[in-house]
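Written below as structure tokens is the structure these notes are about.
In this view, the complex is presented without one of its protein chains, the others remaining in place.
A, B and C are the chain letters, set down in written order, and residue numbers restart from 1 in every chain.
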């Protein structure tokens, strides 16, 4: 897969190519790379027949790390995209509030 | 990392090398491999400056898939290790109940 | 509502009237009574137009307290009902494992 910018079908109104998380991209990528390593480690534990509880402890750690990335992105999104829209464009702000609420619902597993 | 069995420090009483999830190993490994791919896909979305909300949607999906693996392992553990200990050895059963409770606490993020 | 025992429709196999949590009933009831007070306090905060964030902090505390009660009951259930069935009756044990897994799924919000 190439590093193409977001496809036209994902422009979300005025959104073009600077997502809210732009300033923290390297930080999010470093965390995700670490999580990928954690998942690989969990697979190895299962291959090695490690004790269930030890595997579960590592799954909890990886899940928590993934939620930390989600929290960072939610935070970036409110600071960037949501308040930007709120300042500039009431109609777009309404759309942003609605999609933020849906996203929060999924993050809270409702 | 070699496929060494659990180190002596992790034998947990009578536990040797058949974890509760033995019969479903292939299934758990397939799910984890898919999750690893999801995490890589999320990194690629961030590299490509994809919209925050789309990234968050994928993070929720990966987190949910990881919780499904945890649920499967918790289930295997109760069916295998916990009830086995309950049948065979009251002292070990008590230890198993306590560690299961701790693990559940972490899975519920308490 | 009177203190009638579980209706016949809820006997769940051999289950009659000693639930797994019998020994910790007073503890669970005390926690629930405290949570009821927390919910009432949250309503009062909203009536009094208290700041959103302060209300949300109290909701998180009450939600966590409720999960603690769930954790205690899950723990009691595995110690009591699940292992009891595993010792006494393979067919009932299978049913218990399945319903425990469903309950865990809901507790993990999957």
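The rule we apply is simple: contacts are C-beta pairs under 8 Å (C-beta built on N, C-alpha and C of every residue); 3 or more make two chains touch, one makes a residue touch a chain.
On a predicted model such as this, the values are computed, not experimentally measured, just so you know.
Trainee: Could you list which residues of subunit C touch the chain missing from the display?
Mentor: Within subunit C, the residues that touch the unshown chain are 1, 3-6, 10, 12, 15, 17-22, 25, 28-29, 32-33, 35-36, 39-40, 42-44, 46-57, 59-60, 62-64, 66-67, 69-70, 73-74, 76-77, 80-81, 99-100, 103, 106-107, 109.
Trainee: Which parts of subunit A face the unshown chain closely enough to count as touching?
Mentor: 64, 67-68, 70-71, 74-75, 78-79, 82-83, 86-87, 93, 97, 100-101, 104-105, 107-108, 110
Everything that follows uses one rule, which is that only the chains that are shown with their structure count from here on.
Trainee: Given that subunit A and subunit B are copies of one sequence and touch, is their interface built from the same residue numbers on both sides (over half shared) or different ones?
Mentor: Same; most numbers are used by both subunit A and subunit B.
Trainee: Send over the residues of subunit C in touch with two or more other chains.
Mentor: Within subunit C, residues 110 contact more than one other chain.
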